[in-house]
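As structure tokens, the structure follows; a few thoughts come after it.
A single protein chain has been removed from this complex, and every other one stays in its place.
In this document, chain identifiers A and B correspond to the written order of the chains, with residue numbering beginning at 1 in each.
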Amino acid sequence: MKRAALAALIVFLLTLPLFAGSDAVARIMPRGLSGSALLNVFLLIFLFGYLAQSWNILGGFAGQLSLGHAAFFGLGAYTSTLLYTEFGLSPWLGMPVGMAVAGLFGLAIGFVSFHYRLAGPFFTLATIAFAELIRLTALHLKFTGGSMGILIPLQGNSFWHFQFTGKTPYYYIALAMLAAVTALIWWMSRSRIGHYLHAIRQDEDAAEAIGIDTRRYKLIAATLSAALTGAGGTLYAQYTQYIVPDDVFAVGMSVEIILRAIVGGSATVFGPVVGSFILTPVAEATRVLFSGGGSGAAIVKLFASDAALEAKLSGYFKFLAAGGGGGGALMLYGLILIFTCLVMPAGAIPWLRRRFGQ
Amino acid sequence: MNSIVLGQTIVSGLLLGGIFALVAVGLTLIFGVMRILNFAHGDFLMLGMYFAFLLSVLFGIDPYVSALLSLPVFFALGWAIQSFLIRPVLQAPESIQILLTVGLSLLLQNLALFLFSPDFQSLRVSYGGNTATIFGVSVSYVRVVASVVAVAASAGLFFFLRGTDVGKALRACAEERLGAMAVGLNVDRMYNVAFGLGIACVGLAGVLMTPFFYIAPQVGLPFTLTAFVVAVLGGLGSLPGALIGGFVIGLIESLGELFMPSPSMKQIATFAVFLVILLLRPQGLFGGKLT
Partner (left out) sequence: MNRLLEASGVTVTFGGLTAVNAVDCHVDEGEIVGLIGPNGAGKTTFFNAISGFRRPDRGTVTFRGQNILGLRPHKISHMGMSRTFQIVKPFPEMTVLDNVMVGAFSVHASPARAREAALKALEAVRFSGWAHRLASDLPVAGRKRLEVAKVMACDPKLILLDEVMAGLTPSEHNEMIDAVRNIRSSGITVMIIEHVMPVIMNLCDRIYVLHHGDLICEGAPAAVVRDPEVVRAYLGEDFAL
């Protein structure tokens, strides 16, 4: 039963682009959203699932809570993009270079942190500090486009330029990356490195006593996690065709990355994927339905005015019902994260396992 | 660069430092007693700002009156949050504790965004522009008041911890939780008090800043990060450390703004200092105990 459902899901995911543009789909979609929007949602599910899996190697498996992964994401994005805009190098070739750069930074941050024995919240704080330093640097370097970022020149449909006019090729690339990283993690979980990282996460002293070079394995996890995250940055850059420091290097991006792993189950192979399937549609739906954008200045004027109390209140409620000032999606994120920490700290998968007993 | 400009920069840094100190004192108190790093700390500062803003726009209340009102309100808020959100995860792994406060931060920031929109607001008071000139340095009244009150509050909290029974109980819980329970202290209630006090501090700081700082849902994050830097610099758990650390960071930021090619790069100095402290002397200037 379960296997059949899983197979059906895989077939669905593999063939979705073929019928996403059809009328049947357009009829089911809410509020006039097109099939293209549907592809976009799934693409983001795959991309953020991929990023969450990459983070999870360090954060879930090795148990080192990094809140600075946006640094690696952005480094990958900027490296491949700059190599393309400055030297015409295909982003396909730029991607491994971006991975190397991100991986190097991951190695450096890991080395410095583990050498100085930063643990728990101190390590987390250090990762935030690193990421912020990198973001601030990118904001002020003319070379990286400063606060305006970099706009990738449109070349239409071109494999070499890693640009496509439709969403379908991006969709399959993202799906392939997600499948590949999940396969890697599945393999790792059964191998020595997976067992070692798991052990390190649960009890570093016991791990050392039993022959694990904890420093070395944490470094491997940090480097691998950073490099893989960097590749995700390249895909993001090529998809959105615009990168800017306050998006790709921001703390918010780091939170987006880890949220899916935490909610899905950070000590499991499929947790980040499940988390992404849960969170991304919720986020996108909230973004669409609750788009907000109301003007706060207008509300302030309303309240400072001499209008009757009922008028003020009803004006305010109208403002809220239209989505207020925005932020609805992220509020939901905050609630989900709090809920997860209080009710299912190990994530959805272990919680479901315990509830339904398999 | 003449001495007036330098003098101005130093004074401005010290004034800002007073605020940093109060914010960090709240954070370090919470950490000292409960071993929790409150990643949502700066967002309560933002709430303090909106608290003062709303009272002013809706009822015309002066921010310094709001400052007094904020103390019980934010203490109660902190108490409630500890009871319902923090207490359940006190025995959970550290990563869950961190993530809970991160989730709280997300919630608060975006709740504010939702309710108030991203538009910058400001609170205008009639005396907002008044300045005095001392030794050639021009200081703004409202900044001085903010800083003085902040330092007074921090000092008050320090003596509270030293002198009162509740304060001693807090210190006992900080040092030895099981022992405190064994002698009959209600540790849970002490945690509520600690969190309440911590939030009251940062809420007060927010209110004090409204006459001269812009109000927006996102102001919290930079203050959270700065509070961490200050608290770690002073030594997590040390109130005097947070006070001194606040002034040090205030000065570093102010001088950084003066010497760096672009004013917004001053944060680079702060984070660089942060990393150096984390690596070389994570226990900060005054070590770890709640003092």
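By definition in this document, a residue touches a chain if its C-beta (ideal position, glycine included) is under 8 Å from a C-beta of that chain, and two chains touch if they have at least 3 such contacts.
Small disclaimer: the values here were computed from a predicted structure and weren't measured.
The chain not shown here is in contact, across the full complex, with A.
Only one of A:L154, A:A183 or A:A206 touches the absent chain when the whole complex is considered: A:A206. Residue-wise, the contact with the chain that is not shown comes from A:R192, picked out of A:H115, A:R192 or A:K318. Although one chain is not shown, part of chain A still touches it, namely residues 190-192, 195-196, 198-199, 202-203, 205-214, 267.
Going forward, only the chains that are shown with their structure count from here on.
Measuring from the averaged C-alpha position of chain A to that of chain B gives a distance of 30 Å.
On chain A, the positions that touch chain B within their shared complex are 59, 63, 65, 67, 112, 116, 118, 120-122, 124-126, 128-130, 132-133, 136-137, 139-140, 251, 255, 258, 262, 292, 294-297, 299-300, 303-304, 320, 323-331, 333-338, 340-342, 345.
If you check the complex, the residues on chain B that touch chain A are 37, 57-58, 85, 88-89, 92-100, 102-119, 121, 217, 221, 225, 228, 232, 261-262, 264-265, 267-268, 271-272, 274-275, 278-280, 282.
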